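Every protein chain of the complex appears in place save one, which is left out.
Labels A and B are assigned to the chains in the order they are written; within every chain, residues are numbered from 1.
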Amino acid sequence: MRNPQLDAHGELTHLLTLEGLPADVIVRILDTAVPFTSIAERDVKKVPLLRGKAVFNLFFENSTRTRTTFEIAAKRLSADVINLNIGASSTTKGETLLDTVDNLCAMNADMFVVRHAQSGAPHLIAAHLNRTGRTHVHVVNAGDGRHAHPTQGLLDLFTIRHYKRDFRNLTVAIVGDVLHSRVARSLIHGLTTLGTPEVRAVGPQTLLPTALSALGVRVCNDMREGIKDCDVVVMLRLQNERMHGALLPSAGEFFKHYGLTPEKLAYAKPDAIVMHPGPMNRGVEIDSAVADSDRAVILPQVTFGIAVRMAVLSMLAGN
Amino acid sequence: MRNPQLDAHGELTHLLTLEGLPADVIVRILDTAVPFTSIAERDVKKVPLLRGKAVFNLFFENSTRTRTTFEIAAKRLSADVINLNIGASSTTKGETLLDTVDNLCAMNADMFVVRHAQSGAPHLIAAHLNRTGRTHVHVVNAGDGRHAHPTQGLLDLFTIRHYKRDFRNLTVAIVGDVLHSRVARSLIHGLTTLGTPEVRAVGPQTLLPTALSALGVRVCNDMREGIKDCDVVVMLRLQNERMHGALLPSAGEFFKHYGLTPEKLAYAKPDAIVMHPGPMNRGVEIDSAVADSDRAVILPQVTFGIAVRMAVLSMLAGN
Partner (left out) sequence: MRNPQLDAHGELTHLLTLEGLPADVIVRILDTAVPFTSIAERDVKKVPLLRGKAVFNLFFENSTRTRTTFEIAAKRLSADVINLNIGASSTTKGETLLDTVDNLCAMNADMFVVRHAQSGAPHLIAAHLNRTGRTHVHVVNAGDGRHAHPTQGLLDLFTIRHYKRDFRNLTVAIVGDVLHSRVARSLIHGLTTLGTPEVRAVGPQTLLPTALSALGVRVCNDMREGIKDCDVVVMLRLQNERMHGALLPSAGEFFKHYGLTPEKLAYAKPDAIVMHPGPMNRGVEIDSAVADSDRAVILPQVTFGIAVRMAVLSMLAGN
């Protein structure tokens, strides 16, 4: 079976997951994003690449931050952006997901940016479009359940490449709630595909999925061991709902063992960078002394995220 | 008294209801919509007819679907669209409807697209604008109470004309909850005005208004009799809140008697088309075997709906 993200010529037609996406396609997205980083610094931050195209932000799960980054990316490409608050729409009236999609296609949608609490929802939509021959309509996964968040993974890769140039000699530690993190999952697939020799998952056993070693990831329950000699430390957000559950004793306990402090960061390489997908819980997974230091590249991640999303939308539109 | 929808020269100045709208005006709207259907297929789906105009979506009742179609139509005409979530606004602060309208006019609104739970609200606004001489500001009714939904009626007429060419030899059956349906009401007025010889309302007695025969509509409680030799079958949405009320025994019971199955559709003409205003309840008013067949023109209705709304907005703006 063909990769549902690629067309017959191997061109990107949907972006659903970094799992199984060929290295050359990932690199092409990163390369395409480079010139878009400078558009953001221009006085007029717009290019006409998507003029007259309709981009639908289909958010079945609320996420102001992610929706905003896609809205900005699409508007900088001069697209028309339609934000759909699906909680308030026909899905609640008993319409099926695919009927909703068919209706929006009938309004001549060009692209769907889909966030859904259910893993696989964007795949379902893309497969439906492929099966019914609507190859001119494209799907971008903006986060589905615990499964994938490919544009976040791509912006993480872009950031790492920007600061470290080559993946083939890097040690990257991903710290915290890897179990529930689609961000971690996407980044791991991307790093592996691009040849990163050592990827570590660091955290308490309860927050690390059991299948990690099958992905070639080294599991560490001890923070100092996990961080030792790393080039890149990626701190994950500890979601509030986990902090009071059975998986963790408390937020304070978590910070003591895994919160990134200058003292713990000293175990990494002297030029290691610190990343975080945001929003940060200061004093839970990261200390302000680290978050606000020049080791942190958390805000550049956000800026690169716009460029990467512009690259994805623009490539899907055939540019 | 002059028709409040027309100016002194008989030109459309508001679109409030299809009741009493002259046939030539309806035909002009349908004719104007034709070229807009091809804009949607262009690469750049935009024309500058409403550039610099401000279209306000004034939705006092939530409807993501209808709001989205108007937003798309207005953006394709290059208008600036302002979405107003009125639940959250000054109406809840005790401001009157007309004070809200006056305020938005003072912000130089050019058009109001109004959805309201109260029948007559768009008329009230239009009459207020007419009375105070603001003839450059236009109102489009996007659904008011049980009263009217004229752009839905127009897209239904457009669809019927597209597939059947001439109204003057057609039999059209409207099936289901006619009593609570502004969609049905608008369509009936449009069909009658354009000379359709036979319009039938089909459903259980509890869901058919008593005044139907005064409108020249034939009432049928039996589905097979109602559908027999029809050219067009319009299935109405059964609203969830009706399914548990006193008006209906159950959704399953409704489907048994009135749900459109291939077996029942066989009573209509072999080339009959099936329409539905959406969102569909599959297995309640329509069977998937019909909804997904080539007899169904439900998705073309959506596409034509954008073109019809572009035609209305564009005519109101004086093009």
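Heads up, the rule we're going with is that a contact is a pair of C-beta atoms (placed from the backbone, for glycine too) under 8 Å apart; a residue touches a chain by one contact, two chains touch by 3 or more.
Because the structure is predicted, anything quoted here is derived from the model rather than measured.
Touch with the chain that is not drawn comes from one residue among A:24, A:43 or A:271, which is A:43. Among A:215, A:247 or A:302, the one in contact with the hidden chain is A:302.
Take chain B: the residues that touch the chain left off the picture are 51-54, 80, 82, 84-86, 88-90, 93-96, 99-100, 102-108.
Taking the complete complex into account, residues 40-46, 62, 64-65, 68-69, 71-72, 75-76, 240, 278-282, 299-303, 305-306 of chain A touch the chain not shown.
Criterion: only the chains that are shown with their structure count from here on.
If each chain is reduced to the centroid of its CA atoms, chain A and chain B end up 41 Å from each other.
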